[in-house]
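Showing just some of the chains, left in place.
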Amino acid sequence: MQPITTKLVTQTIVERPAESYKGNYGRVLLIGGNQNFGGAIIMAATAATYSGAGLVTVATDPQNFASLHARLPEAMVMDYHQTDYLLELLAGMDVIVIGPGLGTDTFAEQLLGTVLNAACAPQRLVIDGSALTLLAAHPRPLPDLPIVVTPHQMEWQRLSGLKISDQTPTANHKAQQALGVIAVVKAHHTTIYTNEKIWFNPGGTPAMATGGMGDTLAGMVGGFAGQFTNFTAAILSAVYLHSAIADDLAATRYVVLPHQISALIPKYMHDFSVADPDEA
Amino acid sequence: MQPITTKLVTQTIVERPAESYKGNYGRVLLIGGNQNFGGAIIMAATAATYSGAGLVTVATDPQNFASLHARLPEAMVMDYHQTDYLLELLAGMDVIVIGPGLGTDTFAEQLLGTVLNAACAPQRLVIDGSALTLLAAHPRPLPDLPIVVTPHQMEWQRLSGLKISDQTPTANHKAQQALGVIAVVKAHHTTIYTNEKIWFNPGGTPAMATGGMGDTLAGMVGGFAGQFTNFTAAILSAVYLHSAIADDLAATRYVVLPHQISALIPKYMHDFSVADPDEA
């Protein structure tokens, strides 16, 4: 296992060229948030926006529009029941994040199917939360594009068939190879499995053990994936910064709330973007 | 009467073990918030979340979903009219808080009955606000599980039959013994009655004399009860910190608003968690 290093993150979060436009930083579509779990997609979209995504659109239940805009006017919204409009929008996206607060009912299952059928390279796909539970319950072939799944250990158990006690790096890596997508297995020290390698994240604190932390990570991964060319490096950098921010906040807090992490992403990205990689 | 000490709080709020997950910190269900008193359940849920509850779900009138999520995306929501879904969720909860903003109409009375019938050990139950008024008006046997009631003096009068002028520690203790549940009687110096003992809270300030302060305490009690093994110590620690934060804020404020207390809970819990209990 190889640790994610400060150097890797510093090399990934490059300074933005002066002549650049929001279109250069990723059109990110986040899909989720049913009538019970609207907060999840709000937190994911917040993280994507504060990660510097150029344009963020949220496909969700209309019930969540008012609260989303009250917290995040920077995002656009659409009713995720409008399949035709969703497909039209989806075609123009660089990154799709599906799962936070999506739920696991029939509609959610159908929506996931629609999205998996429509997404195509070079789009990048982040599958999180309820979407992973759905995938485990209704296995289906995944489309041929860069995909990352971000399960916590119980979701990984459902997806990989590995009981939590059997989730060793070697077993996880084998399961990841079978799936054929990058896997971020969230735990105290999160491990990341790519076709080539196993990474682990040095950071993490039990102050992060609260609802919404995973939704925030999924949004960050989506935001980073829209900006940085190397998909693996983008994912690893998002994982690293997510816990680096939490670790710093936990120095003075017993529990760290997800939105507090998002608020600090722009500052941390700045600090890493100007650091000397060889110093790091 | 025994004062709640810094040492007791410090011993209660233990440092979190590194290997731990949101499931370790309590699934807390808060029930309340009708069409007139939605703010009460928002404040209670905010306090529970900032107290470190692992997962917070709010059962309330759908009218309150947007404002709740606008303030607190970390919480999940459900329509408290959906009894079947409520019972399904309730079965998986560690702590139930019922009462903030619940109101006292027929629906509220029935909902309270449903919850009291369904809750069972080792779940913990916090009964606050309107639910206490309902209990006083429609006495019913309480289920056999750890329960705490958090009345202010007028609610305690209704519940115990003791006029405010007759609410001496001895009389209160007798009434608590008859009820068989822990009683937090809120006043300038709040007193707490358990089967074994009478405690009093050294803190408290008239700057707290504003609507929502009790809802915030109920949420904190719920949040602490989901994390700390000793139920009595959890309750006492929540009472203590609630007023300790208010006292500090009141050093520079004529009135302290409930949400300002919640915002500081993570910091105060941290400070108490790392303090040396013998120094305290």
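Letters A and B mark the chains in the order given here, with residues in each chain numbered from 1 onward.
As a convention for this text, a residue touches a chain if its C-beta (ideal position, glycine included) is under 8 Å from a C-beta of that chain, and two chains touch if they have at least 3 such contacts.
These numbers were taken from a predicted model, which means no experiment stands behind them.
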Copy count for the complete homomeric assembly [2 present here]: 4
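Quick note on the criterion: only the chains that are shown with their structure count from here on.
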Rotation, 0 to 180 degrees and nearest 5, that superposes chain A on copy chain B via CA atoms: 90
Between chain B and chain A, distance of the C-alpha-averaged centres to the nearest whole Å: 34
Chain B residues within the chain A interface of the complex: 13, 16-22, 24-25, 49-56, 62, 65-70, 72-78, 265-267, 269-270, 273
In the complex with chain B, residue positions of chain A that touch it: 35-40, 42-43, 46, 63-64, 66-68, 70-71, 152-153, 188, 205-207, 209-213, 250, 252-259
